[in-house]
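Only a portion of the chains appears, each positioned as in the full assembly.
Chain IDs A and B follow the sequence of writing; residue 1 opens each chain.
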Amino acid sequence: MLEDLKKEVYEANMALPANNLVTLTWGNVSQVDREKGVFVIKPSGVDYNDLKPEDMVVVSLDGHVVEGNLNPSTDTPTHAFLYRHWTDLGGIVHTHSKWAVAFAQAGIPVPAAGTTHADTFYGDVPVARRLTKNEVDSEYELNTGKSIVRAFESEDIDPMAVPGVLTNDHGPFTWGKDAMDAVHNAIVLDVVAEIDYHTMSLNPSQDIHVPQYLLDRHYYRKHGVNAYYGQNTH
Amino acid sequence: MLEDLKKEVYEANMALPANNLVTLTWGNVSQVDREKGVFVIKPSGVDYNDLKPEDMVVVSLDGHVVEGNLNPSTDTPTHAFLYRHWTDLGGIVHTHSKWAVAFAQAGIPVPAAGTTHADTFYGDVPVARRLTKNEVDSEYELNTGKSIVRAFESEDIDPMAVPGVLTNDHGPFTWGKDAMDAVHNAIVLDVVAEIDYHTMSLNPSQDIHVPQYLLDRHYYRKHGVNAYYGQNTH
C-alpha cells in the first residue's frame, strides 16, 4: 500500500545525507496521509546506503505499525503526537545536524538574525525545555512531542510560521506541508544556526535580531497571499 | 534575443553552487548590455539543477521585464538601481554565502586584514546601514540599492576599487566588469570574511588591518597600469 507515499518519504530521507544533515544512520523523515489516517516513516537504524522505498514503515496516527517488516524510527511516537496535535503538518524531519544540535545542547533559541532566517522562519526557532526525570523514564518519545507543542503554545507561536524547534539536550525537529518541505526547513535551520553562531561571536554584546518590519517583509515576500518570490506568486 | 549574454549569465549563476556560495535556490547573478540598455538576470526561486540558459530573464535598466516567461529575481530592482547609478558596472552578484552573511548580520565591515583581501578589495568591504521601516515597507529592493550607493558615497569609496558591500541584516552584493568577474569577487569576499573572523578571534585586542603601503602594493600589483600579476600585464 501507499507506494507513492513511500517513494516520497524515501526520497526525503535520502535528501538528508545529500545535504550533509546526518552522520551514520541518524535522522528520520515522515509524511502523513490525512485521509487514510496513517504516516510513513524511515525504519530505525538502517544505513542510508541500504535504504529502499519498500523499507518505509506505515504507522497509524496513534503510533502503531500498520505495515512493514522493519521497526520504525524510535522517534515515531514524537512524529505521531505532532501529527495528531497539529493537523496542518504534512511532513516531519528529525536530524542531529551539527549547528542546530550545538544550539539545542546550549538551550539557546536560534535567533532571527537576518533575512536568511526571515525567509523561512517567522521569528526565533524556540527551545523545548529539558524533560524531567519522570518524562524521560516513562514515555520519553511521546513526552518529547508534548514538550515541543508546549514550547509553541506557551509562547503563542504558530507552528506553520515557525516550522521547527530545538529539543533541549537533543536536537532539531522541523516540519512542513510535506516531507520534502520539512527537509527544506531542516536545511535552512542548520544554515542559519551556523551563520548566527558566527554573528553572535562577532558581536557578543549586541542584540542581533532583525527589526520586526524586516522580518515581516522577508517572511511575507515568500509566504501568504502577497508573496512575490518564486514563480507561483499571485 | 541575447543568446550569448543569457549563456554567460547562466554560467555565472551556476558558478555560485560550484563554489559553495549558495544554499537551495538562494543567490542571483546578472550582467548588463549597456548598448541595448538591458540586463539579464536569474529567474526567482528556481532550483539550480533545473536552470537553463533560456530561463534567464531580460530586464530594462528601469527594472521592467523585456523578455522571459519567468519572474526575474526579487532582487531585480537592486540590480537595476546599481546599474543605473554606477555606469562602470558590468555584472552583479547577490548571495547568502555564510561568512559574508555573518558579518552582514553583525553589522561589521570585512576588514582589509591581509594581502588576500588587498589583492581584490582596495580597503574594507563596508556595511550599508540598516534600512528604516519606511524604506522596507515601500520599495524595499530599490531602497536596498540606494543604501548601497549611500554607503560608498558617504565614505567616498570607489565602487570599482572595492567591488562589494554587506547589506546589514541581509548579506553581500558584489560586482565587476562582467558577471563572472562579480562571481570572482563574491568568492574572494566570503574567503576573506572566513579568514578575518578567525584572525579577529586570535587577536581580539589588536587592529588587524594591513598597513596602507601593503594594501597599495598588493592592490596595484593586480590592478591598473603598473600591474604585474598574471599574464596580461604591461
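Note that in this section a contact is a pair of C-beta atoms (placed from the backbone, for glycine too) under 8 Å apart; a residue touches a chain by one contact, two chains touch by 3 or more.
Since we're looking at a predicted model, the values are computed, not measured.
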Taking the full complex rather than the 2 chains in place, the copy count reaches 4
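Following the convention adopted for this analysis, only the chains that are shown with their structure count from here on.
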Cα superposition of chain A onto its copy chain B, rotation angle rounded to the nearest 5 degrees, comes out at 90
Report the inter-chain centroid distance for chain A and chain B in whole angstrom, where each centroid is the mean of the CA atoms.
-> 33
Taking the complex as given, what residues does chain A use to touch chain B?
-> 113-116, 184, 187-188, 191, 194-196, 198-199, 201-203, 206, 208, 210-211, 213-214, 217, 221, 228-231, 233
For chain B, which residues are in contact with chain A within the complex?
-> 23-24, 26, 43-46, 70-71, 74, 96, 98-99, 101-108, 130-131, 133, 136-137, 140, 169-171, 197, 200-201
